[in-house]
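One chain of protein is taken out of this complex; the other chains stay put.
We just call them A and B in the order they show up, numbering each chain from 1.
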Amino acid sequence: MRYVVRRLGFFLITLWAALTLNFFIPRFMPGSPLDALRVRTKDKLSPAALQEMLTSFGFKPNQNIFVQYWDYLGNMVTGKWGISIGGTLGQPVSEIVLHALPWTVGLVGVVTVIAFLIGSLVGVVAGWRRGGKLDSILPPIFVVTSALPYFWVGLILILVFSVWTNGFLPSDFNYDNSLQPSFTWPFIGSVLQHAILPGATILITSVGGWILTMRNNMITTLAEDYVRMGRAKGLSGWRVMTTYAGRNAFLPNLSGFAMSLGFVISGSILVEYVFNYPGLGYLLYNAVANTDYPVMQVLFMLFTVAVLVALILCDFAIAWLDPRARTKG
Amino acid sequence: MKRGGSIAVLLAVSLFAAGCSSASTAGTTSTGSSSASAGAGTPAVGSGTATSGSATGAAHKKGGEVTIANVGGQTWSCQFNPFNPAVNQQALGFVYEPLVFVNVLKNQAETPMLATSYKWNATKTSIVFDIRQGVKWSDGQAFTAKDVAFTFNLLKKYPGTDLYALWTGAGMKSVTAAGNQVTMTFAGPATTYFFNFANQVGIVPEHIFGTGAGAAAPDTWADPNPVGTGPFTVSPCSANNIQYLANPTYWQTGKPYIQKVQYPAYLDNGPANLDLANGKAQWGSQFIPSIKTFYLAKSSDNHTWSPPTSNVSLYPNNDPSHPATSKLAVRQAIALALDRNQVAAIGENGQQPAANQSGIVLPTFEKYYDAAAVTAAGYDKPNATKAAALLATAGYSPSNPLNLSVITVTGYTDWDASLAVIKQQLAPIGINITVEDLAQQSYNTKLYTGDFDLAYYGSAGGPTPYQELRQILYSKNSAPIGKTAATNFERYSNPAVDKLMDQYPAADDATQVSIIKQISLAMIKDVPVIPMTENVDWFQYNTKDIDGWPTPDNPYSQPAAFNVPDVGQVLTTIYSKSAQN
Partner (left out) sequence: MTALLVAGAGTDAADEPRRRRGGLLSSILHSRKALVGFFIFFVFTVAAIVPQLFTSVKDPNALQFTPALPPSGDHLLGTTALGQDIWAQLIYGTRESLIIAVVAGLFATVLSVLVGVSSAYLGGIADDVLSMITNIFLVIPTFPLIIIFATYAGKGTLLVVLIVLVVTGWSYGANQLRAQTLSLRNRDFLESARVRGERRSYIIVAEVLPTMISLIVANFLGAALYSVLTAAGLQFLGLGNPNSISWGTMLYWSQNQQALQTGMPLWSIAPGLCVALLGTSFALMNYAFDEISNPALRPVRRRRVKRKRTSPAGH
């Protein structure tokens, strides 16, 4: 019980710290939403009118900053996310996020999970067949791929599969502009086609890390007594690999996965930027560029919550998979 | 945002010149002047046949489709409120129309839109518009003078919607409707604001903005299904694309010729330019690097014409707190040493013309230009020897160089390239330039508060040179160092120039031209800022199927898709060639 309380306390404090940083950093730095709006309208409109307009949309620069901070914390929790005051001036933040979320979850989320599963599986096999063909070729290759910059891999893919091949695969956006969203083949096909290059980018750069850590965990685990014992008992190799060694080697990898979600989000910003993919990462980049406080705040909160939720789920999963953790709780 | 340059002009050339700081905001002339389509003062064109200003007088058959590639940097929010500056580019001209269209590129030539004619009183403090009869809103209701009066009174009630500060800056006192006439009264002579209230404000229906959701908050309302008098209606809008369909009951009978407009969302210049190059989109409005090979060479149907409208200048800090740049000799030396043609050719890749020291944008505002004065002062060609001599009087030389930093915006690559050329040109006479690339936010703060030696900045411009010169030179647009200035960022102050600025609104046409020439003399004499190149409205067009585009020979409106309400003129003039068979 004490463990659960501690854990929950940790989550709350982390969330609070993240929200606080995200509130104060932009506000203590130069630039304001009004300046940004003046630039976007090329200094052609009345600053007074623009200020009024921003005020109508909920921007209150002259309010005491701590009152603002308090309101902000409350609004984040209660889901009153406000209205964009940046490039999408006037659009409710919840609506903006709702538009972008499926694209990020659908592309980055799905590909990341695929990469993790493939990577873990290959890692288990590579570690098990220590010194086999797979094991001698893969690690050096994946040491290299996991050191590649996300966005650069994206650029190379664009060059090869789009520029050099005269647009063989689409290199930007989420679907063809001339289509209307619907559950029809042309539309779904277009969505999938547009997901190939960004998806491949994420897969190439992230799968290597999972393979390597899983392989190393596997090798360490294989040296443990209980694995030797399983072998001595005469259990089949498959059984030892999956239930004895694989499962135990998988646990640290799983928590690594939850932790790495933060990095996945980082990567997604760059990938979405390179491919002009209108997901949450692109949205954040745009919000920062336009000093759009409400959008920035909500996105940052969502990113933090996503990582925390993944950690909680991971806790459950470990408790379920690992009897030792259960008794500890 | 990945921008190809200093290019992201978001609004039409309009003229909010003065900012909030003064009650006597700049305005514009409404001289009907000698233009083609409208007589001065009271243009009267019968409704239904108003094709004035269009490329061809002849009518065309309906049909065809045009795709616009104008980079917005984000997906569409499907709001069409004409008062929201973030989205009104997609509403004005398409759906909402002004009273009178004023053509910046053709000496403010006027085309009557929702007003058929107007009349000023003798003191120019009151104007009466005759409102067009027989116009219908796109939902079928009749458009009346009451809608016009309602629109302007809305601006008063919700200050956030008064984007041109008509009620606060321009001295608007009342707007009333009687019969088919609307009368506006002002505190003083208001001819300079004509461009704002007649051309820039889109008229909205009272039965939409005066009832229900629209009335509750007209300033923040999304207006997702806009009802207007314009040539197009929205149907449908998604995050990735806005499709406009021709308004079947449009008051200009027979128009628009084009039946469908596609306006896809582009997040970046790259894909937009690619679509333009391969003809998928026909109407471009942003910078294309290496345009000859990348765009023009791809098809003989691809064309470009980017008319200049304002200046990109070096702003030296004129405030005494900056001892070097506040010295006239130093500013003169810089202006003399620079080869503007080289800056335009290398820095802007030849896609922007060179500017001149008088600050008059050529060829757009030719009639205000005093070539003799520029030549007399020696600014017609670079003169490094004279520049070095002037600099020596200020105590600087190549052996004792003057170190200056210039602020610019990260990502404006054409400006970076221009500044690299400027740096190279100034080094021999003894000025060392350090280029400070700043994030947009930091740049603005420094520019507005005067925290710079030199700044590279593109001013906003307006329908005549008066607006731009007033933005740059009028002392009420300035502010002490450390405070936010409206537009006079270099902190120039000259009572004589201020006086000329104040005389301008009440003057007649000929006097106005001479006043502008006198003001541009101050630009030459005092060198408050140093114009380098001329900002252009980027425009590329494809003539494979669509014709009737604005061209240098027939500049019937500003051509870029981000110019509102000009976009409406283009949309009602272009036609599909294949539909004519």
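Operating definition for what follows: contacts are C-beta pairs under 8 Å (C-beta built on N, C-alpha and C of every residue); 3 or more make two chains touch, one makes a residue touch a chain.
Nothing here was measured: the structure is a model prediction, and the numbers come from that model.
Residue A:Phe151 is the one among A:Tyr69, A:Phe151 or A:Phe187 that touches the chain missing from this view. The hidden chain makes contact, of the residues A:Phe57, A:Tyr175 or A:Tyr273, with A:Tyr273.
Between the chain not shown and the residues A:Gly58, A:Gly106 or A:Pro139, the one that touches is A:Pro139. Residues of subunit B that touch the chain left out of view are 2-4, 269-270, 273-274, 289-290, 293-294, 346, 410-411, 413, 416-417, 420-421, 424, 435-439, 441-442.
Those residues of subunit A that touch the chain absent from the view are 3, 6-7, 10, 13-14, 17-18, 21-22, 25-26, 29-31, 128-132, 135-136, 139-140, 143-144, 146-152, 155-156, 158-159, 163, 212-213, 216-217, 219-220, 223, 231, 236-238, 240-241, 252-253, 255-256, 259, 261-263, 265-266, 269-270, 273, 284-285, 288-289, 296, 299-300, 303-304, 307-308, 311, 314-315, 318, 325.
Criterion: only the chains that are shown with their structure count from here on.
One finds 41 Å separating the Cα centroids of subunit A and subunit B. Subunit B meets subunit A in the complex at residues 1, 8-11, 13-16, 19-20, 72-75, 77, 79, 81, 83-87, 158-165, 168-169, 217, 219-220, 222, 236, 238-241, 262, 264-265, 267-268, 270-271, 439-442, 444-445, 448, 459-460, 471, 486-487. For subunit A in complex with subunit B, the touching residues are 29-32, 35-50, 52-57, 83-84, 87-91, 96, 99, 171-175, 177-178, 180-181, 276, 278, 282, 286, 289, 291.
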